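Take a look at chain A:
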Amino acid sequence: MTGLEHYNYWIVIALMMSGLYALIARGNLIRKLIGLNIFQASVFLLYISVGFVRDGAAPILAPGVDSYSNPLPHVLILTAIVVGVATTALGLALAVRIHGAYGTIDDDQLDRQRD
Partner candidate 1 sequence: MILEHAQVLVVALPLLAVPVCALLPSRRWPGQFATLVAWAVLGFAVLLMAGVAEQGVLRYQLGGWAPPWGIEYRLDAMAALVQLLLALIAAVVFPYAARSLADEVDDGRVGGIFAALLLLLTGLLGIVATGDAFNVFVFLEISSLSGYALIAMGRRRRALVASFRYLIMGTVGATFFLIGLGLLYALTGTLNMDDLATRMPPLSASPTAQTALVFIVAGIGLKAAVFPLHQWLPDAYAEAPPAVAAFMAATATKVALYVLARFLFGVFGLEQLLEVPALQSALQGLAVAGMLAGSLLAMRAMDIGRILALSSVAQVGYILLGFALFSTAGLAAGLVHLFNHALMKAALFLALGAIVHRVGSGDLSRLEGVAHAMPWTMAAFMMGALSLIGVPLTAGFVGKWYLILAVVEQGQWWLVMAMLVASILSVVYLWRIVEVLYRRPAVLPARHEAPALLLLPTLLLAVANLVMGMHATPLVEWSMRASASLLGAGS
Partner candidate 2 sequence: MTAGDWLPLLLIVPMLGAAGILAAGRVPNLREGVTVVTSLLLFWVVVQLAMSGAEPRWVLTEPLPGLQLALSPEPLGLLFALIASGLWIVTSVYAFGYMRAKHEAKQTRFYAFFALSIGAAMGVAMAANLFTLFVFYEALTLSTYPLVAHHGDDKARAGARTYLRILLGTSIGLLLPAIIWTHQLAGTGEFTPGGILAGHAGPTVAGVLLVLYVLGVGKAAVMPVHRWLPAAMVAPTPVSALLHAVAVVKAGVFVILKLVVYVFGMEFLAGVPLERALLWLAGFTVVAASTVALRQDNLKRLLAYSTIGQLSYVVMAALTLGTTAGLAAALHIAAHAVAKITLFFTAGSIYVASGKTQVSQLDGIGRRMPVTMTAFTVAALSMIGLPPTVGFISKWMILQGALEADQLFVVLVLVVSTALNAGYFMPIIHRAFFRPERAVAREHGEAPPPMVAALVVTAFLTLLGALAADILVSTLAPVMTAGSSG
């Protein structure tokens, strides 16, 4: 068993880190949201990897197949994707309102403006 065998988990970690980095380091609110999305996507991949069964077929009952992938993580992650979409939509809507109220969507400039 080498480290490469679990390459999907390495991808998950790489995505997670780049997402978190964008989230923290970027001042632009839209970029922050993009970072958030990358971060969430990494978790979706994590779940899907967990559900994967080597040589398993899609979880649809069919004759001659006795090994299926686990469908539950997929279902869960569908829910999580919906939640993610809602979050992004709300975040974008807020960004639009912030732009309207402040004339900028840069985090540092927002702090500089007093009320």
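Note that contacts are C-beta pairs under 8 Å (C-beta built on N, C-alpha and C of every residue); 3 or more make two chains touch, one makes a residue touch a chain; residues count from 1.
Selection rule, in plain terms: all candidates are chains of the complex that A comes from, given by their letters.
This structure is a prediction, so every number in the text was calculated from the model and none was measured.
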In this complex, the candidate that touches chain A among 1 or 2 is number 1
In the complex, chain A touches candidate 1 at residues 20, 23, 29, 32-33, 36, 39-40, 43, 46-47, 50, 73, 76, 79-80, 83, 86-87, 90-91, 94-95, 97-98, 101-102, 110, 115
